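Below is one structure. I have some questions about it.
A single protein chain has been omitted from the complex, and every remaining protein chain is retained in its original position.
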Amino acid sequence: MKLKESLFTRRQFLNGLMGGWLGALAVSFLYPVLKFLFPPTPEPEQVILPLADYRDIASNSVKQFAWGSKPGYIKKADDGTLVAFVAVCSHLDCTVSYLADQRKFFCACHDGWYDENGTNIKGPPPKPLRRLVLAIEGENLVVKREGKA
Amino acid sequence: MNIKKVSAGIQAWFEERLGLSAILDFMKEKEVPQNKHTIWSYTGSLILLFFGIQVVTGIMLAFFYKPTLELANKSIGRIMTEVPLGWIIRSVHFWSATFMIAIVFVHLLSIWIIKSYRRPRELTWMSGVFLLVLSLAFGFTGYLLPWDDLSLAATKVGTDIPRSIPWVGVLATKFLRGGDDISGDTLSRFFTFHVCILPLCILAVLCLHVYFIQKQGMSLPLGAEEKGEGRRALPFWPNFIWRETIVWLVFSGLLITVAVFLPPSLGKAADLMAPAPSGIKPEWYFLFLFQTLKIFPPKILFVNGDTIAVLVIFAGVLLFFLLPMIDDKPEERKGKIITLCAYLFMIYAVAMSIWSLLD
Partner (left out) sequence: MMKTGKTCLLIMVIFVALGYCLSDHGLAQQTAPPAKAKEAQAKPQPDKVVAAPQNIRESSRIYVFVGWMWVSIAVLIYFLRLKIQEADRLYAARFFSPDRK
């Protein structure tokens, strides 16, 4: 099918080609700039803690640990098992606290509540607290990202 | 939705409120004379290009740089190793400084030789001398920021030099260092100069400089007005702008290539108590001054050699600043001698720099 008229003039074509190529060059300069300005903050694959520091905490209490740059809690349940959470509220990233008498996690920023297993029960938090995989290896407590054995 | 109509509509909206088409009209009216000196008119905007690159890369580096004694060196190490492509950004900043100051010297020498500072362009020249001093100050303050052995030593020497000026010298050194000796306060001070005070100053003087140039138009070579030569000229927009774009593209390309293949490394963190490392040298643009200071004997008659050297350099800079007033008869013998001085200065600076390197 032959067109009756050109879609654009030679001038428009060349101008477009030049402008487009200049734009492409500019964007290719922009890419490393953006990579620089948005560096990745990777979470750790695992965190190794001394078991002795966490073994003897009281039941129904939490102790903080560093999950990369985020706060984490190791919680001892009534039966003595240890559980690890990322202590970041799923609403707007505030650090939650554990109220032992109420057996609930509480976020003071916007009155968000989680039960003792980290499930969101009241207030704005849309999701439960993130749970991490905990394993005891010799003298160490190894905390890994969820989904990793 | 006709794009042309929409964009025309938007343009009209802004035009009614800002009246910016006056700028485009001015650029169309502005002419750049075409003669054997035209090539030097590219140097001014090239400086602006490199300065713009410095501002952008500088801001990016400042996002990660920490200007304290303990963390300065480490934060730059982090930029170079952890931040994605940080080493390239730092390298571009480093090389763009060199390029910018090199072109500043080329620009200065070209104006000196062509004598574009003749009436009525004296203030343009004087603001240009301020810009030169500010550019060198940028280089000097920036050099300390990595806080490695070499930069600490160079800053110690550099801030010690004003001390030899009678009466005010000690105060000047104290002001630069934030005390008698170099410390963490010196680093904070130099950082503040480098990212806050000097940018504001240079922007102000730059606006003046550019305003003068637009107000007075481009100068003609010596004697051209008198000879009444048919003025071959190019409109600034679009003819000169297209040419300038080529120059900008080539130089940007060269900058990126050099930055990628010759990135600067980082020495270990400076130790304030350690003895001076061997082979201290300032940045290349200070080498000739450094060597000039070195060749002065420790004492001349009863006066400290350093004092005389610094005063000689100051006198030189002052004469330089007043050049348009001194060169009031450019076509006569005095004018020709002043042109010769430009070439002599070039040879002197290059020779002293090479000597300083070999020393």
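Things to note:
When the chains are written out, they are named A and B in that same order, and each has its own residue count from 1.
In this section, a residue touches a chain if its C-beta (ideal position, glycine included) is under 8 Å from a C-beta of that chain, and two chains touch if they have at least 3 such contacts.
Quick caveat: nothing in here was measured; it's all calculated off a predicted structure.
Taking the complete complex into account, B:246 is the one of B:59, B:203 or B:246 that touches the chain left out. For the chain left out of this panel, the touching residue among B:199, B:221 or B:267 is B:267. The chain not displayed touches chain B at residues 28, 39, 42, 76-77, 80-82, 87-88, 90-91, 94-95, 98-99, 102, 106, 150, 234-235, 238-239, 242-243, 245-247, 249-251, 253-254, 256-258, 260-269, 284, 357. Contacts to the hidden chain, counted on chain A, fall at residues 14, 17-18, 21-22, 24-25, 28.
Criterion: only the chains that are shown with their structure count from here on.
Inter-chain spacing, taken between the CA centroids of chain A and chain B, is 45 Å. Taken in their complex, chain A has these residues touching chain B: 32-33, 35-37, 39-40. Residues of chain B touching chain A in their complex: 56, 60, 63, 82-86, 88-89.
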